[in-house]
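The complex is shown incomplete by one protein chain, all other protein chains being positioned as in the whole.
Per-chain residue numbering starts at 1, and chain names A, B and C are given in the order in which the chains are listed.
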Amino acid sequence: MPHMPDTTTTLAVLKEAMRQFVAERNWEPFHSPKNLSMGAAVEAAELMEHFLWVDNETSRQVAGDPEKLAEIADEMADVACYLLALSNVLAIDLTEAILAKLAKNAIKYPAEKYRGRFRLDE
Amino acid sequence: MPHMPDTTTTLAVLKEAMRQFVAERNWEPFHSPKNLSMGAAVEAAELMEHFLWVDNETSRQVAGDPEKLAEIADEMADVACYLLALSNVLAIDLTEAILAKLAKNAIKYPAEKYRGRFRLDE
Amino acid sequence: MPHMPDTTTTLAVLKEAMRQFVAERNWEPFHSPKNLSMGAAVEAAELMEHFLWVDNETSRQVAGDPEKLAEIADEMADVACYLLALSNVLAIDLTEAILAKLAKNAIKYPAEKYRGRFRLDE
Partner (left out) sequence: MPHMPDTTTTLAVLKEAMRQFVAERNWEPFHSPKNLSMGAAVEAAELMEHFLWVDNETSRQVAGDPEKLAEIADEMADVACYLLALSNVLAIDLTEAILAKLAKNAIKYPAEKYRGRFRLDE
């Protein structure tokens, strides 16, 4: 497998890799939006389970634990794969959705007002 | 905003956009892996809620409903943003994690055995 | 263990059983509302995973599969245990919360208007 990091790989390439994986197994009939959204939620919960009993500060320590980090990356990939598959099924441009969301949130949370806090009443 | 679709945007660009959004608000203290994994799970559940009461087949119909599609894309972006933020915090290359996962699953689910089914006992 | 079915057991008895289980292990420090809500979400996702790839109609068939049914009951118990633990930590009367919710939903969804449908626009 050629070296394909975040710096050079587009989401279109990842979506195509996912599309091929599904097509080779004829899994399209299982890939309804309902099922794919459930899959994303299941995998997000598995990702979260790694941090269930620890404090916020302790959860940062996985950054220095290569074995644990590989497990986390694996769970994150699971969530991402369901998002890619759902993008394929619904012909959604995920990049545009992400950038539109960031633009929307930049208006919803003006930097000067929300600096260092996530709610205005605190 | 320049036109930046899936076909030309790398994950590194999206991660950097997310990093800037967080930095401009000094939100790094809130972005522990524990909190970010919770955020991903919360947003995945909101995505799923759109498909809660419908059948699999009916859930496919959102593909032809632009208004609903925009809402779905918005929820998918929310999940994706938490994955990008978590990638930033843990210095994870998400592309490599996704491609490694697909390679792993290609071995776990050989195409010829799993064609048209997701379990071997059926 | 004496036979204690739904017909004779109060939620107070179950909450007390949970409280004892936690106390015997000195697990109270782990049982923050944040952690317990994460636990409930993780277990709810595991429950859901049993129905991930099937249709609604097929999911009803587990009712006739004792082995599968035992697995489902086990996952449901996990979710319920976290709710009991959270009730204990926050001194919430779960019965009253449930009955209040049903009363609220009876007003929100008048039977004559919502008979056979979950949305009015369909």
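Here, a residue touches a chain if its C-beta (ideal position, glycine included) is under 8 Å from a C-beta of that chain, and two chains touch if they have at least 3 such contacts.
The structure displayed is predicted, hence computed values, not measured ones.
S.K.: By the contact criterion defined above, which parts of chain B meet the unshown chain? Give residue numbers in ascending order.
M.R.: 30, 35, 38-39, 41-42, 44-46, 48-49, 51-53
S.K.: Considering the whole complex, not just the chains shown, which residues of chain C touch the missing one?
M.R.: So the residues of chain C touching the unseen chain are 1, 4-12, 14-15, 17-18, 21, 24-27, 29-30, 32-35, 37-38, 40-41, 43-45, 47-48, 50-51, 54-57, 59-60, 62-63, 69, 72-74, 76-81, 83-84, 86-87, 89-103, 105-106, 109, 111, 114-116, 118.
S.K.: For chain A, which positions touch the chain that isn't shown here?
M.R.: 38, 41, 45, 53, 55-56, 118-119
The definition used in the following text is that only the chains that are shown with their structure count from here on.
S.K.: Can you give the whole-Å distance between the Cα centres of chain B and chain C?
M.R.: Using C-alpha averages as centres, the distance is 28 Å.
S.K.: At least two other chains touched by the same residue of chain A: list those residues.
M.R.: Expected reply: 30, 35, 38, 41, 44-45, 48, 51.
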